[in-house]
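Here is the structure we will look at, set down as structure tokens.
All protein chains of the complex are present and in place, except for one that has been dropped.
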Amino acid sequence: MPKVNVAVAGLGRIGKVHAEITFTRLENARLVAVMDVVSELANSVAEKYKVKAYTDYDALLKDPEVDAVFITTPTNLHKEMIVKAAEAGKHVFTEKPITVTSSEAIEAIKAAEKADVKLMVGYMRRFDDAYATAKKKIVEGSIGNPLVFINIARDPGAPPGWAQDPRLSGGIFLDMLSHDFDMARYLMGKEVKEVYVKGDALLYNEIKQKGDLDVVTINFEFEGGGYGLIHGSRKSVFGYDLRTEIMGTDGTIYVGSQTDPNLAVGSKDGLIYRGVQWFWSRFYDAYVLEDAAFINSILRDEKPPITGVDGLRVVEIAEACWRSVKEQRPISVRRTL
Amino acid sequence: MPKVNVAVAGLGRIGKVHAEITFTRLENARLVAVMDVVSELANSVAEKYKVKAYTDYDALLKDPEVDAVFITTPTNLHKEMIVKAAEAGKHVFTEKPITVTSSEAIEAIKAAEKADVKLMVGYMRRFDDAYATAKKKIVEGSIGNPLVFINIARDPGAPPGWAQDPRLSGGIFLDMLSHDFDMARYLMGKEVKEVYVKGDALLYNEIKQKGDLDVVTINFEFEGGGYGLIHGSRKSVFGYDLRTEIMGTDGTIYVGSQTDPNLAVGSKDGLIYRGVQWFWSRFYDAYVLEDAAFINSILRDEKPPITGVDGLRVVEIAEACWRSVKEQRPISVRRTL
Amino acid sequence: MPKVNVAVAGLGRIGKVHAEITFTRLENARLVAVMDVVSELANSVAEKYKVKAYTDYDALLKDPEVDAVFITTPTNLHKEMIVKAAEAGKHVFTEKPITVTSSEAIEAIKAAEKADVKLMVGYMRRFDDAYATAKKKIVEGSIGNPLVFINIARDPGAPPGWAQDPRLSGGIFLDMLSHDFDMARYLMGKEVKEVYVKGDALLYNEIKQKGDLDVVTINFEFEGGGYGLIHGSRKSVFGYDLRTEIMGTDGTIYVGSQTDPNLAVGSKDGLIYRGVQWFWSRFYDAYVLEDAAFINSILRDEKPPITGVDGLRVVEIAEACWRSVKEQRPISVRRTL
Partner (left out) sequence: MPKVNVAVAGLGRIGKVHAEITFTRLENARLVAVMDVVSELANSVAEKYKVKAYTDYDALLKDPEVDAVFITTPTNLHKEMIVKAAEAGKHVFTEKPITVTSSEAIEAIKAAEKADVKLMVGYMRRFDDAYATAKKKIVEGSIGNPLVFINIARDPGAPPGWAQDPRLSGGIFLDMLSHDFDMARYLMGKEVKEVYVKGDALLYNEIKQKGDLDVVTINFEFEGGGYGLIHGSRKSVFGYDLRTEIMGTDGTIYVGSQTDPNLAVGSKDGLIYRGVQWFWSRFYDAYVLEDAAFINSILRDEKPPITGVDGLRVVEIAEACWRSVKEQRPISVRRTL
């Protein structure tokens, strides 16, 4: 069986997941190297999987055994790392979002095109069984013509570490809600045309000080018709609260739930359910399928299911959102490529 | 339009409901009289509806304007009241259970037969939209051949007033679980053949002292095949908890829910749902349809949908349950008519 | 016990409900007359309750026995009927919305003020147990400071009869979504400051031809901070779909559900739940409490819980929504009184 030799660059939580998946779950991938600027981290992961450890990205890219790189570092590093990998002839999987700005995204996309390497962006929700089935049902016509997309996304808390700095992460519209914009495009099969955003930092002082927002509501329109509402919040005291719905002329599809149905305690106060506890358990399979899709696109020499342009479109929407918040008026989404 | 003139005898909560329904909701019924031994009660209800008030049941039965009587008194009074009504040529609707003992039930049934009057027993759950639709789905074959009936029934608290005395009410198997046995027979379309009961008074001292039970589990078998489990409890701290399921060869139907889905409060402790709050709201429509069915059976001269024999069958099951608890062995249900 | 003598003017479905409730459920109200321009309708309802029948509204208002009038006619008739009732010295309960335009609402409010009669508007959801408990929880501080109001409202179908004509009904923002705007004001305890609306008639040709909308999304802002999203649709193929949520700094309250939890059929296709079936059953108790609140405000000479100004505020929001749709920009809500 032909196999793709992969390396993972950036060994935070999500990098470790991609290392584990490519090692244990994919028959046609072979983990050959890991890289992190923290050498202890690189060494410990390398030892576990008996693979090479790097602390220098350029050195990793010179390794002829590596066919493809998973980039799992802070967003502001993505552009340069993608360009370098492409120039080194490596296929690239980058965690979402592709880059902080649309101009960076275009640079990354062009580098990959020029080098003729695959470039895939990790919007793993597309591979989640519930979202994937929703897409399938919509394509099959189960709800008729899709008219309205609604997404409510509340994280349990403020983002950790570097993701709190909007200059590194792109802020709430990119770091958090780009998943939801990707779903809007994917499930409706249409581009976002115009956004009108209300929002502020109402929950956390540190977010306000860094210039990011933590509560937003967005009303938007799709090209070719159809409307959308997105609400994002950086707080949900009982756990993740992520729900999506798509109303069509003949039905409505609902994805997600705020409650873990598996435990209820009935007491005098009522029945107490827990919030969703199983984020990683739930989405682990999505990461597996996502990584498999990337590997398959390389082996079959096909376009990856989530392209650099898909990544760019979401950055463009986020940029329009920022303008709408600042100028307090509806903003048309500008296509830059 | 031909109309049936009705009287309600016994003006507790359930009697008032039948008075209101026959007055306001049924086009082909006309409330003409009400009766209660408490004269203030009889007078106030009569005044509201501008109908006759009686405090004496025999006097009510002599009223030639009355075509049919709703008997909504304590269970131990049912037998004599049914017999008298039949002898007076009045059609009879009796609240459940029909009587405290099977021999009383037979007497009541025979009196109605002899007088050629309708006799209907008020198992209103059969008219609840969810249970009625479940029956329809089963008959249509949605779940294939029904094999297992499971019923979990928890009341919010101990029964009030006279219903706490098993000599007046028949105890937990008749006063509470006869609804569930009626559903077992109705949904499975089969008679109950044998029961094995475990139970005790584990929740309330007063129930123990009066010789009734408050927690029971029952394993039973249907004639012609199929099994059943029933659990009853006189306590559920957050509200009614009534759920029924019927598993067939090709599917399972679930009726009821322990949670009111209409309100959830998400706090640090989780999402708190209320128990079922809308007992009367939910079942009000069932009472309306039940009363309509009784009136229609009179006008069309048809067998009522829940006959005296249906009422008797449930009393026989309850008697077998009492024997099983006392003798601690499986008991065959004896058919007495 | 002092009682308020009431009349119901307009005997469509909702008028009949108010007649039934004031007759059967309210101890301190006495139904004395009903009125409809269709004489058969007036007579049949009057006969049932043994009260007076009118076909002429002016004649009804001259009846000295009548203390208060329930106005349950098409919206475009409300203003004149409220003014006339006030001038006749009758207290007024009007079904929602108060009027089609804000200037009409002001006229109605001023007439009631001048005559010193009570004027209450029928936003019965405030009396629904789930919504009322949500309000109570918010006031108690269960969710901290409320920040975001979200409401998804999908009717099962296009409105019937006169309500299809936006000139008579005020269109989707008044006829349907005024309930939701009333809830936004009520639950958040703040006025709506600005709205931005997207919408079209995407479902029904007849709605398009009459100049109304059937699918809308609204992003709005509250005075003093906080944001809102409302989505309305005139179609939901499986039943009512009404859900509201209020996110605060320390929790989120969810009201409503798209599913009737009481019946599920498990087959090879999955578990099939029904949509919400019990609209009338669910909200009947809310109508009872609403009517009781109106009667009590008269007997206690207090301000009704939903005033004419409450009714006006919602009309002002609806007018801003229409402007936003037409001018495709955010519109400030103008206070006219």
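Here are a few things to note about the model shown:
We call the chains A, B and C, going by the order they appear; numbering starts again at 1 in every chain.
Everything below uses one rule, namely that a residue touches a chain if its C-beta (ideal position, glycine included) is under 8 Å from a C-beta of that chain, and two chains touch if they have at least 3 such contacts.
Please read these numbers as outputs of a predicted model, since none were measured by experiment.
When the whole complex is considered, the residue among B:Val45, B:Val121, B:Ile218 or B:Ile317 that touches the unshown chain is B:Ile218. Considering the full assembly, B:Gln258 is the residue among B:Gln164, B:Ser178 or B:Gln258 that touches the omitted chain. Residue B:Ile152 is the one among B:Ile152, B:Met188 or B:Leu242 that touches the chain not shown.
Although one chain is not displayed, chain A still touches it through residues 20, 23-24, 48, 50, 129-130, 133-134, 137, 142-143, 250-257, 259-268, 271, 274, 277-278, 281-282, 284-285. Where chain C meets the chain that is not shown, the touching residues are 236-238, 241, 258-259, 264, 266-275. Within chain B, the residues in touch with the undisplayed chain are 147-148, 150, 152, 154, 196-200, 202-203, 215-221, 225, 227-229, 231, 233, 235-238, 241, 245, 247, 249-252, 254, 258, 328-330.
Criterion: only the chains that are shown with their structure count from here on.
Among the chains present, the centre nearest to the common Cα mean is that of C. Averaged Cα coordinates give chain A a centre that lies 56 Å from the centre of chain B.
Separating the centre of chain B from that of chain C, both taken as means of CA atoms, is a distance of 37 Å. Under the contact definition stated at the top, the residues of chain C that touch 2 or more other chains are 250-252, 254.
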